[in-house]
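Here the complex is missing a single protein chain, while all its other protein chains stay put.
Let's look at chain A:
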Amino acid sequence: MEPTTAPTKPQFSPAAQAEIKRLLTHYPEDRSKSALLPILHIAQAEFGGWVSPEVQDLVAETLKIKPIEVYEVATFYTQYNLKPVGKHVLEICRTGPCMLRGSDELTEHLERITGAKVGGTSPDGTFTLKEVECLAACGFAPIVQVREKYYEQLDTPEAVDAMLNELKSLVHRPILPWEETGLPNSLKNY
């Protein structure tokens, strides 16, 4: 079983620590707080797809900043999940261009077949549905983002099934070190 909550005293893995060290070289020494957003991404990938208060405290400790400086950032940016999530978080774009190409219908369809409601997780813990704003791939609408991958042109039940089957076959593991994720079709065949 995957743990659904982060351990109370989380620690970064050696791979994550090495990546954090590399990131810190990108900014002036007295400006290491700049690394906060990328480190929160690493933390979310490391600790089950969300950043618990304990994980946020660990990030504050790592950067030697006050916990509040992490909290105010983690709550501002929508990519950070502040509650436990399912194995796969499906981020459905709901903005105008996707709506014009059927994102409302896509959302209803996903709710029906995953058993999750938008903002919630399916009873078996596999899928969390989340509505998001424009993902900047409007010409290939409607779109769902799962972790680092965009699934595009999900305007048929077959396309949606293909996505879900691919996700079900994935072994859950942290993204680090840099994972080669599949590119969306629109970037393969220009």
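Here, a residue touches a chain if its C-beta (ideal position, glycine included) is under 8 Å from a C-beta of that chain, and two chains touch if they have at least 3 such contacts; residues count from 1.
By definition in this document, contacts and distances are computed from a predicted model.
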item: Missing subunit (named according to UniProt) among the choices "Iron ABC transporter permease", "RNA polymerase sigma-70 factor (ECF subfamily)", "NADH-quinone oxidoreductase subunit F" or "Electron transfer flavoprotein subunit beta"; value: "NADH-quinone oxidoreductase subunit F"
item: Candidate in contact with the missing chain, chosen from A:His26, A:Lys66, A:Lys83 or A:Lys117; value: A:His26
item: Which of A:Ala15, A:Met99 or A:Val118 contacts the chain that the document leaves out; value: A:Met99
item: Interface with the unshown chain - residue positions in chain A; value: 26, 28, 31, 33-38, 40-41, 63, 65, 69, 72-73, 76-80, 94-97, 99-101, 132-141, 145, 148-150, 175, 178, 180-181, 183, 186-187, 190
